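Structure in structure tokens, see below.
The complex is shown incomplete by one protein chain, all other protein chains being positioned as in the whole.
To keep things simple, chains are lettered A and B as they appear, and every chain counts its residues starting from 1.
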Amino acid sequence: MLLSLSLFPPQASTNAAEVDALYLFLVALCSLTAFGVIAAMTFFAIRYRRRPGNEVGADIHGSTVLEIIWTAIPFVILMFVFAWGASLYFKLSRPPEDAMEVFVVGRQWMWKIQHMEGRREINTLHVPLGKPVKLTMTSEDVIHAFYVPAFRVKADVVPGRYTTLWFQPTQTGEFHLFCAEYCGTEHSRMGGSIIVMQPAEYEAWLAAAPGGGGLPSGGSASLTPVQLGKKLFTEKACATCHLPAPGGVGPVLVGIYGQQVELASGATVKVDEAYIRESILTPLAKVVKGFPPAMPTFGGQLTEEQVMSLIAYVKSLSDGAGSGAAVPAAPAASTPATLAPAN
Amino acid sequence: MQTSERKKPNYLNAEHTVASWLLTVDHKRIAILYLVSITLMFFIGGLMAGAIRTELLTPAGDLMSSDTYDKAFTLHGIVMVFFFLIPSIPATLGNFLVPLMIGAKDLAFPRLNLLSWYVYIVGATIGIVATVTGGLDTGWTLYTPYSTAYATTNVVLPAIGIFITGFSSILTGLNFIVTIHKMRAPGLTWFRLPLFIWAHYATSIVMVLATPVIAITVLMVVLDRGFGLGIFDPKAGGDPVLFQHLFWFYSHPAVYIMILPAMGVISEVIPCFSKKRIFGYNFIAASSLSIAVIGFFVWGHHLFTTPQSMYAAMAFSIISFAVAVPSAVKTFNWAATMYKGSITFEAPMIYAFGFMGLFLVGGLTGLFLGALGLDLHVHDTYFVVAHFHYIMVGGAIMAYMAGLHFWWPKITGKMYPEGPAKAAALIIFVGFNLTFFPQFLAGYAGMPRRYHYYPPEFQIFNVLSTAGASILGFGYLLPLCYLLWSLRHGREAGPNPWGATGLEWMIDSPPPPHNFDTTPVVNWEPYDYPAAHRDAAKDAVPEAASV
Partner (left out) sequence: MSEIASRLQHHFADEEQQYDAATFGMWVFLVTEIMFFGGLLMTYVVYRTTFPQVFAEASHHLNIYLGTFNTIVLIGSSLTMAMAVHSARLNHRNALAGYLVLTMILGSVFLGVKSYEYAHKWHEGLFPGNFFYDGPDAVHQRLFFSVYFALTGLHAAHMIIGIGIMAVMLRMTLKNSFDENWYTPVELTGLYWHFVDLVWIFLFPLLYLIERHG
């Protein structure tokens, strides 16, 4: 009993049971196949061992019928396994629309986590029971992988781009969080725990210490990502060109998230996290049609958390009119001369 | 009769100087050079495996520092993959047997063959010296940007070692392809070739097409690191995942470089000890080629957790399942070969049984990893570690041992002692399963690979595994002892101790320096054991194997 318990991690997400079902099916299928082949060989080995009167094997070349059978049957079974695995994967890689979002930044050797409500934590992730959670992740240095065995999910965390992962906890408690992609000396220590709480407890936890989690980050800790993004939007003078209404040097950002935009090259691109990120860090790689390639690059000037906050802010501009996050008016004094091309 | 044979010069006693070995262009002597070198590599890699397993006895990692642990598993991986497994069967048994089996006097390019050994030695020496002295902690996979920008250890030299060793493998593959195409004895058509040759032909195609890609890829890593090229560095706009694509474009087919020759060995051993034709010759030959070809399009299944597109992942998954079919076909054919055979249980056959069991487990657990949704859980855990050890150690090394015992009489002219050999086969089989089966369980329970510290609930698996490793290590030492012993004390083997078919068994053991005094003309089918039996009965020659 004790042994059987330790053969599976806790089944603590909606997906876990489905992954385990496929696993158990494959265990059964493979055991059956292996025992079948081994039983046949054992039988042959005993039945057809060398004995007086059995000095040489029968003169058999093969059988095309058998070859077709044992090519076709495994093929059909394998395609079935493929379809099962693929449909599961399809589900695992598409977060539900209503998932709550959490930002994760990996670095050697810790996980930095930012809740939308402003709370931050390191190596621990608190989530409410029964609510789908979507993680948007990136790395500051090498490739890591965010792995929660109890949820049967894992995704690489890659520097320079965003990856996502989602789960819906079905059990309260504390579960392992591992880094699964080798990332250097302390790789095996780059982990922590996922703490699943009752929703009410979670709300209380969120409210308990706004900006807590023991992360001193220059006074911005108490802000939510949207607030921080809004602040940066002003500080970095983004608002100078990205006006709330047409007429600015750069495109209007209100309502742009999720839209298709046409680029100067003629191609179109969907405005998602990845494109906003690229537009901040290497703005000239994909310029929107009809706008001058005038934006300065912010590569190397923003931390991953700041970029994520800016994205959160830009996304909030598309949440509808009532979001209350209107683009702040441009502070005229801070307009850098280089950024004011004659229009 | 035997005394007169002993006086004839063979490739071993024709010359005795050190130079006659180090400057030899005889494929048989070069095979021996490789055999000695890769055995050394195997025990260096094995030593590291021992260190890793000892360390993992306890979750707290109290034997060595994390840094040392990381270097140990990196060295283990690099030595075992690049310096042992890749050359293992092709460069030793393949080198020795390909010309013999096709009735040629040597490989097409004997000097190139010697060069490939020197290239191998230079590459392996650089690799080993660099990893031992400076240490390398990137894992054998050298993932960027850790290897290019963040590792503080010595990446460049071992990478150059891998780069150089790659050429040895390319030269061997090239030599085999040309030899098999151009040097076959008269009458030896493609479908009269032993399946060992088909397997080596398929292997050579993989060597020739895939190895250059790893060469250029590690070269880019070296340039990235040395000159700041930034091709794989996200800070310089590069894409670190591109490295993984290029790396696995080689490293997945590399698994076929290890397992295809192993399949070739099994296809010789099972018919011989069943005294029966191989079942479904054409299908086994075709499956070797289809594995080699389809194997080039499955590399993406190592990248299911990376940000590759969902549809790419699905394509790689479905092709990965497709490549499982020819392996299954082979397995069924080997089993069917035993049907109505006349089966005996000498050591090579016992090792071949071991191969069948372990390869079955290894191959079938591959289905778990190919199934997309499931892979997200088990990827980069001990499940993967167990799976590929079942294929590469369980499969490839078991077959290598089967082949080594099978052709040992041909290579050395001496019989190995049967009792210890069977005992070793059993010990290795038991030790192997005890070492690696618990790792499947640890992996599914969620233990990530390359972990120096681990949560205590995984300790039970690791204790079992380490216990198995000590048995396995002992098992691997046994053949080293009794095979060396047999060189001096073994019984004379005679040309064909197993009553096997195939051109290599028609000449003396050990073979004369130029293999065949007169070029053989082949007008018979391969594995024609019924005919061989009739001939033997007609000649009434006392059967060597029954002594």
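Annotations for the structure displayed:
FYI, contacts are C-beta pairs under 8 Å (C-beta built on N, C-alpha and C of every residue); 3 or more make two chains touch, one makes a residue touch a chain.
Note that the structure is a prediction, hence the values are computed from the model and not measured.
Among the chains on display, the ones the left-out chain touches in the entire complex are A, B.
Interface note: of B:32, B:98 or B:246, the residue touching the hidden chain in the full complex is B:246.
Checked against the full complex, the one of B:106, B:137, B:346 or B:508 touching the unshown chain is B:106.
Taking the complete complex into account, B:178 is the one of B:63, B:178 or B:536 that touches the chain left out.
In the complete complex, the hidden chain is touched by one of B:229, B:477 or B:522, namely B:229.
Counting over the whole complex, subunit A has residues 264-265, 282, 284-285, 293, 297, 299 touching the chain that is not drawn. Within subunit B, the residues in touch with the undisplayed chain are 99, 104-110, 170, 174-175, 177-179, 181-183, 208-213, 215-217, 220, 223, 227-231, 236-239, 242, 246, 249, 514, 519.
Basically, only the chains that are shown with their structure count from here on.
Note for the complex: subunit B touches subunit A at residues 61, 66-67, 70, 137-139, 141, 143, 145-146, 149-151, 234-235, 237, 239-241, 274-277, 279-283, 304-307, 310, 313-314, 317-318, 321-322, 324-325, 328-329, 331-333, 335-336, 338-345, 353, 356-357, 360-361, 364-365, 367-368, 370-377, 379-381, 441, 444-446, 448-455, 457, 460, 529-530, 533.
Residues of subunit A touching subunit B in their complex: 3, 6-9, 18-19, 22-23, 26, 29-30, 33-34, 37-38, 40-41, 44-45, 48-50, 54-63, 66-67, 70-71, 74-75, 78-79, 81-82, 84-93, 108, 141-143, 145, 147, 149-150, 152-156, 158-163, 176, 178-189, 282.
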